[in-house]
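If you scroll down you'll find the structure; I have some questions about it.
Removed: one protein chain of the complex. Kept in place: all other protein chains.
On to subunit A.
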């Protein structure tokens, strides 16, 4: 008996079975494809349709791009090289590269100035965009507008120096009075700078040398992608402070100021940018003193800045409205006055909320700088549609040129939007 019992004891396992790999259809790429590409029948059909669409696009473009010709000097020559096969004629880009970037009237021996300004721009933007960098670099940012102005337009160096000195005078007055009264310091600073510039205007003609170190280049010679970049950067940076002022004005309890801001914002937002460019082109000159001859670039900058500041004002108003009322009450209960509360508590938070919106406006504005080609300024699109496609060598190479314009805009705009997403994550202080 005992023997039989001894043998009937069930098998007891002492160690656990090592986990077996999942069946081949529930793991690895097969599982991923089952879940993500062929989950249901309609899904599978969608996948196949998508693959077909991708195939069509690639089949149409890849041979054209890969077979591209880069070294010929005209379309006819390019067609000879291609011998009837499909292929792009990218040589228009290499041959007209300078025109696409700098326009066709900017003196070619002066291109280095634009390139230096471009590199300086990257250096100046870095501390603004990435605030882990040392704050001392902001000095470069402050000096950049004056340096860039001098580099691109050339002429006497005293104009940017006087402008810079005016800003410094304004800042000194502001720093002297801001502790007493913000409004006094702020408006006093502006007034001091204006007075300084006005007085310097009398002195400037006497100290201007006959033969400036950098050749003076008129605004109408600017062109190409450079013009898009300059318009975009100038107008966005000018419209930010104006937009903040308009947003605060629109929230103000003073009815007159509030209504001025509302009418300005709604008027500008109600009309397309093209009509504002028409204003810049044909109408704005009438509003300047007779004979002043303000050049087209400046007029366009004025109108685009007005345009984008109205949009930025609305975005910032949204940010101000999104702040909990408790923040305003907390500022009041600390005994801060209006400028202090705004500078120290409200605006930093409101601006942080508005970052995505502001970046959207900036990207949109940069794209809209192509509209100046409608009022016959030769930005990159104006160059393509005008001088390049009209030339006998390159009449007919649409796709290479338009594709190039697409690429340069896509790179910048996509880069900006990726940066803004990074910034949002970086600034996310709510630990959720």
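The rule is simple: contacts are C-beta pairs under 8 Å (C-beta built on N, C-alpha and C of every residue); 3 or more make two chains touch, one makes a residue touch a chain; residues count from 1.
Please note the rule applied: contacts and distances are computed from a predicted model.
Going by its UniProt record, the hidden chain of the complex is named "ABC transporter permease subunit" among "ABC transporter permease subunit", "NADH-quinone oxidoreductase subunit H", "FAD/FMN-containing dehydrogenase" or "Methylenetetrahydrofolate reductase". From the set A:242, A:285 or A:423, the residue in touch with the chain omitted from the display is A:285, counting the whole complex. Touching the chain that is not shown, out of A:117, A:342 or A:405: A:405 (per the contact rule at the top). If you put the hidden chain back, the residue from A:183, A:199, A:298 or A:427 that touches it is A:183.
Contacts to the hidden chain, counted on subunit A, fall at residues 35-37, 39, 43, 46-47, 50-51, 53-54, 181, 183-184, 253-257, 260, 267, 269-275, 278-279, 282-283, 285-290, 363, 367-368, 370-371, 373-374, 381, 385, 396, 398, 402, 405-406, 409-410, 413-414, 417.
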